[in-house]
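Sharing a structure below in structure tokens format, with a few things to ask.
Removed from the display is one protein chain of the complex; every other protein chain stays in position.
And then chain A:
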Amino acid sequence: MRHLLSTKTISRDEAIVLLDIAEDMADVAGREVKKLPTLRGKTVVNLFFEDSTRTRISFEAAAKRLSADVINFSAKGSSVSKGESLKDTAQTLAAMGADGVVIRHHASGAPLVLAESGWIDAGIINAGDGTHEHPTQALLDAFTIRRRLHGAASRGRDLDGVTVTIVGDVLHSRVARSNLWLLTTLGAQVGFVAPPTLLPADTSAWPATFGFDLDAAIDAGPDVIMMLRIQAERMSASFFPNPREYARGWGLDDERFARLRADSIVMHPGPMNRGLEISSAAADSARSTVLEQVANGVSVRMAALYLLLSGDREDS
């Protein structure tokens, strides 16, 4: 694997290999010394043009557990905020000898531009680009679902026949897009539920079902229900009348949570708006995987870094 930019181009076999390596990495996390020498001498740069402490520290922990040197480059307070271009930043990092770049950017496609520009030769991991994709989030979600369903027998398994309902701001969600491609590649059936304003205008190219009615989706008894975060900036842009009406229509409140199939998994990529898209009872229940997702994120990111940076870099 040269770069990890999108889940759309990952094959079923590639995905399973990565998830299986993540299982090995998770085993390391259970040891007394949580560290492997695999990436000793390699430099990983966390290049964050957008604030995301959670994702950054997850990648940082992953790289450090593999013994890589980690440089955190945040756009806030750096030359980027003074107008330095992506190109100049990339070339600077190349000159410093970065082997891997984990990039979070507000512009969709920025990681692909970086990977194909020739500005830098490093392996690129997309840590979330605009409203496009967030591949490691989808991988950690798939990993989490697989572990819940298959436990210790997860290795080698896909998600054939698993039903996943993703609820909320699909239009602006890179998590939704990456999960759509990865989960369907692994054999799952994805359904989206959202107010019509928060679905793309044309979803004909998405291999999924679409609905507006969360109650109907709950009553259908999905194996997984994944609640997406509602960003504050949507509240004032007439996507819905107000947060109260949103919560009434599309929030996983206590009543809906009580109606949910008893063994359905409740997921949320975090950070959560408790009381808006998810109630505390749902978020804190045993069926919730919110904290497992965080823990699994480190394992999955270790696997991604390992695949990109260990051994000789293959030519693209």
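Just so we're on the same page, contacts are C-beta pairs under 8 Å (C-beta built on N, C-alpha and C of every residue); 3 or more make two chains touch, one makes a residue touch a chain; residues count from 1.
Just so we're on the same page, contacts and distances are computed from a predicted model.
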Protein name, per the UniProt record, of whichever chain is missing from view ("Spermidine/putrescine import ATP-binding protein PotA", "Dihydroorotase", "2-aminoethylphosphonate transport system permease protein" or "Acyl carrier protein"): "Dihydroorotase"
Contact partner of the left-out chain, one of A:T43, A:T131, A:T165 or A:S279: A:T131
Omitted-chain contact residue, chosen from A:M1, A:A29, A:A94 or A:A107: A:A107
Touching residues on chain A - with respect to the absent chain: 8, 85-87, 105-110, 112-113, 116-117, 129-133, 174, 177, 200-206
